[in-house]
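There's a structure below that I have some questions on.
Every protein chain but one is kept in place in this view of the complex.
== subunit A ==
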Amino acid sequence: MLGRLTVEALPFYSWVAMGGAAVTVGGGIAVFLLITWLRAWKVLWTDWLTSVDHKKIGIMYVVLALVMLVRGFVDALMMRAQQAFSLNSEGYLPPEHFEQIFSSHGTIMIFFVAMPFLTGLINIIVPQQIGARDVAFPFLNSVSLWMTAAGAALVLISLVVGKFSQAGWTGYPPYSGVEYSPGVGVDYWLWALITSGVGSTLSGINFIVTIVKNRCPGMTFMRMPMFTWTTLCISILIAFSFPALTVVAGQLTLDRTLGFHFFTNGDGGNMMMFANLLWIWGHPEVYILILPAFGIFSEVVATFSRKRLFGYTSLVYATACIALLSFTVWLHHFFTMGSSANVNAIFGIATMIIAVPTGVKIFDWLFTMYKGRIEFHPSMVYTIGFMVTFVIGGVTGVLLALPPADYLMHNSTFLVAHFHNMLIPGALFGYFAGLNYWFPKAFGFKLDTKWGIRSFWCWIIGFYLAFMPLYVLGFKGMSRRMEHYADPTWQPYLIVAAIGALFVLCGIACIAIQLYVSARKWGSARDITGDPWNGRTLEWATSSPPAPYNFAVLPEVTDIDAFHDMKILGQAYQPPQHYEDIVMPKNTWIGPALGALAFALGFAFVWYIWWLVALCFVLSLVCVGIRASDDNSEFVLPAAEVARIERERLAQISPADMHDMHDYVPRGAASGAPLTGTV
């Protein structure tokens, strides 16, 4: 009846595991009680969970990412604490527990922090940047969100029922095969990946179509904001690479569940094939995480330098180059696995070439800042911190790209330091910059800058303290993922790294305080115009938070920085001649239902509860069938209602609230592209 699920699965075997389970269950119960106490279930269901509004879906994605960030960071803190003390001793974590922690840390940070964070920001902003009223497929968007949430729920429940994988976040066979990892851990990992991977693939398709088909009149490809460009590139990367993840996870699942021999040691399996297939997805994935952050940095640096972005065209081409090259370098993740010297050389050179377009970008941002009137808003501070720190990571990356050098540093903490040096400043700082930059757009009030700056300093100091020692330790020969060690000269570095993790903890606390403090003084930091930073792109033309339809009248665009031009020409905040009826998608319960079914399906597969697998599968097909036959999924918002909402908004905006654009009126031939129309 319950497959291999028994009472033994509950974590009464260790205090640490029980603590983790208690926190997870306690957190769930606390949220449940809070919602009940606020009597918010109905609002939550009708306004949020069933919503297909891209802005609300985006907010839910970011909330998921922040919650999972805390969970993933607790894992990091536990690892740092373990290694700080485990010189010639077991420390406080038994090996099997330590292995689960580094596996879940990587899995969570990639799949359930970075992916939902960037997908959330894209959801909130990209449709507005291209002057669209919605994404191409609002319902599909909801399905993507709930598939991702289902994957996250599978990782969370593995803490309470059963164990998580001990095979690392990349789960190489044969160790992740059923012979050496017979429990449910790897199965949890696999189903979390498959479920959220399907969600990501659907997001990718959705955003390709949105950007290609839903741009407003006049917005040619070379007038799209940089963040939209990076989104288009990563959506293509997602559509090309995530199927590889589905395939490799599916094959390992078949190996484990039905005794297939894709990656087994004997019987004609080939475990090298796993490494190849995984990294055919995995390397593009690195750029999927980083490119949107590059887009955010581009927006932030132009806005807070008060200048047009330097080298827009070169940034577009650099982004496209990186996207293309990201498919040609996957083998550098396993130089040491015995390919021939020529194969290694080709992939090494391709890897080094990627540094070129990335360097182009750094120079473009620096030249944007050059002679700009820089404003040290938290998002700008994160951007500057990124530029300085990311270059270090880039240089160590070029070092690792040399196969002979990689033979020395492979699987050492040097590698750990390198990819954290890419992903923390490169991706996470970008998302934090985006959080500070676009928060008023999503919620209608600004975030507190003081706590934003504090969070930045804690994060960057914490980052350097935590990871620079790991570079040194890598040179000293320390392997990654060590539960304990015997070399006393390593310990001081590991203690510094642990102190760094404490600084990062303060950084996360500062973000929490920032959100709390800002929400407390809501009224005083309200964003009335919808344009708190004197922004340049179209997302600042809508109200904050935007009306459900974003734009009452679709804007027309003649250049990049469309909204900046509108403000100079005095076209912003002008009521249109007449309003029109607007077609809106209806909310639907099918998105959350499919997410719940995906979760139950994954859970049933993990525990071999075959009747539940069949039931969930059939119910999912029924849901899809119902949706596929529904030709009544939209409604019309009448023009009168649109006019009422817009008049109400425009009545609040007084000329005093608007930005003074006199300084930005172009003068003379050297001032860039001339503006058409009267000034």
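The criterion applied here is as follows: a residue touches a chain if its C-beta (ideal position, glycine included) is under 8 Å from a C-beta of that chain, and two chains touch if they have at least 3 such contacts; residues count from 1.
As a convention for this text, contacts and distances are computed from a predicted model.
Choosing from "Sulfate transport system permease protein CysT", "CoA transferase subunit A", "Cytochrome bo(3) ubiquinol oxidase subunit 3" or "2-oxoisovalerate dehydrogenase E1 component beta subunit", the protein name stored in UniProt for the chain missing from the display reads "Cytochrome bo(3) ubiquinol oxidase subunit 3".
When you scan A:Thr201, A:Ser326, A:Asn344 or A:Thr368 for touch with the missing chain, the hit is A:Thr201. Touch with the chain omitted from the figure is made, among A:Phe240, A:Tyr608 or A:Tyr664, by A:Phe240. Across A:Lys213, A:Arg373, A:Lys586 or A:Arg644, the residue that sits in touch with the chain not pictured is A:Lys213.
The residue from A:Leu254, A:Val360 or A:Ile645 that touches the chain not shown here is A:Leu254. For subunit A, the residues touching the absent chain in the complete assembly are 136-137, 201, 204-206, 208-209, 212-214, 239-240, 242-244, 246-248, 250-251, 254-255, 258-262, 264, 266-270, 273, 277, 280, 580-581, 583, 621, 625, 628-629, 631, 634, 636, 638.
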